[in-house]
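Here the structure is laid out as structure tokens; the discussion comes afterwards.
The block that comes next holds chain A.
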Amino acid sequence: MSTTKVSRVLLVFVAFALIAAACGDSEPVDAEGFKFGMILVGPQNDHGWSQAHYEAGQYVAELTGAEMIVQDKVNPSDLPEKTVDQVAADLIALGAELVFATSDDMKDGILLAAEQNPDVPMIWSSGDSAWEDGKAFAGLDNLGNVMGKMEFGKMIAGCAAGLTTQTGSIGYVGPLTNDETQRLVNSAYLGAKYCWETYREETTPLDFAVTWIGFWFNIPGFTLDPTQVSNEFLDSGADVLISGIDTTEALVEAGKRASEGEAVWSVPYDFEGACAEAPDICLGTPYFNWGPAYLEIVNSVVNGDFKAEWQWNGPDWDNLTDNTKTALGWVSGDGLSADASADLDDFIAGLGSGDINLFTGPLNYQDGSVYLADGEEATDFQIWYTEQLLEGITGESASGG
Partner candidate 1 sequence: MGFELREIHKHFGAVRANDGVNLSVASGELHGLLGENGAGKSTLMKVLSGFHQKTSGEILVEGEPVELRTPADAMQHGIGMLHQDPLVFLPFTVLDNFIIGSPGPERVNRREAARELATLAERFGFNFDPDTPTRRLTVGERQQLEILRLLWLGARVLILDEPTTGISAPQRIKLFATLRELAADGMSVVFVSHKLEEVEELCERVTIIRAGAVVGERDLPCPAAELVELMFGGEVEVGERPIVGLGPPRLVVSGLGVQDRLASVEDFDLEVAEGEVIGLAGLEGSGQRIVLDALSGLRRAQTGTIQAGGRDLTKTGYRGYLAAGVQFLPAGRLEEGLVAGLTLTEHFVLAARSDSFRIDWDSAREEAGRDIVDHFIKGTPESTAESLSGGNQQRLLLAMLQDNLSVLLMEHPTRGLDIESAAWVWEQLLLRREDGTAIVFASADLDELLEYSDRILVFFNGSVLAEVNARTSSVDELGHLIGGKVSR
Partner candidate 2 sequence: MNFADLWKRSRTGVFAVAMALVVGILLLLVAGANPFEALGVIIDGSLGSTARFGDTLMVWAPLVLAAAGLLITFAAGLWNIGVEGQIVFGAIAASLVAREVSGPTWLIVTLALLAGFAGGGFWAFLAGLLRTYGKVNEIFGGLGLFFVAQALAVYLVLGPWKRPGVASTSGTEPFPRESWLPTLGSTRLSWVAVLVAVIAVLVVFYLLRGTRFGLRLKAVGKNMRSAFLLGIPTGRYMLAAFALGGGLAGLAGAVQATGFHHKLVPSISGGYGFLAILVAMLAGYAARWIAPIAFVFAMLAVGSTLLPLKLGLDSSVGGVLQGVLVLFTILAQGWQARRQNRSDGVAAGPPEPPIVPGEVG
């Protein structure tokens, strides 16, 4: 982790340099004495989703002098005594003037909390309750949403997999099924298919399968075991595993197979340093970077101009690892060959310039219904509310079957 620490220190310097240049609207305010609460679904050091939020909070605290109060492991198994609204109440009682609820699963609790504490600004990350044109607009003035456009990260991940696979078979270890996760699986599939067909000029159809474990991470007894899921993929001929869950089982299992001489690779998820568990076979990792958005929100609350908005932030195409700017990042791993790396850069550039738009028809859903007609480009609404997996993917859709 020391490299990330160093990079984080560097980032702070960069950030200050940027402040000096008075650039951007996320100029940190002096928020000494300001407290914000952070509700995490998993442990704050999970090397995944929860840690990314935790570090974003730290980043904001370092830049502004605000204090972060963290309650981690907020889920019914780890914390049966409290629901999300109770935890939010605890944080507010401890002086939090802003509360981040950082999981899709916290929907019911944070809506209740926002309703009960109308004066406290809150953020439900990955949600859509503040999207006026969305399906679930709640109309709460104090509850905003933040999400990163991870579909780009997943397209890149899928492309890396498509450029690397020898067997033409890719396994996706999925969490639970909902609009977001289906959107991400579809993105990975589209990326993999594009690169398989375009750069490698393969004509055989790509085999792309997803298995959902049932939650964001392994809860023995409640979910499928991701270790077992990974091995089943590898046993059935998949040679690249893409992870969609918060933890790194897919990478770890692929690493074990690789050390036994098998030619397998993996793309982890969620956390900048995720490749560290098996660097040699890691093709790279897409990750969320919540820092810039959270900084902006803290600024707005301190300045008194907080607005409950739905944010869906895209990457900084100029530099996918500039953590002061980008909402999602991609770091390539050592497992990516030089050729593939060049193709991937080309792909990324295409995405950035808009030359490549994978959400363009004709695309069908799994049940054969039309998702995008020929030539049709998807709207945000169509992308956000992904109802099914795409035709060509093996696996279960939430509303399918």
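On the choice of candidates, all candidates are chains of the complex that A comes from, given by their letters.
Heads up, the rule we're going with is that a contact is a pair of C-beta atoms (placed from the backbone, for glycine too) under 8 Å apart; a residue touches a chain by one contact, two chains touch by 3 or more; residues count from 1.
As the structure is a prediction and not an experimental result, all values here were calculated from the model.
Participant: Which numbered candidate touches chain A here in the complex: 1 or 2?
Facilitator: So the candidate in touch with chain A would be 2.
Participant: Which positions of chain A touch candidate 2 when the two form their complex?
Facilitator: Chain A reaches candidate 2 through residues 69-73, 75-77, 79-83, 85-87, 89-91, 93-94, 104-105, 108, 116, 175-179, 212, 214-215, 219, 221-223, 385, 387, 398-399.
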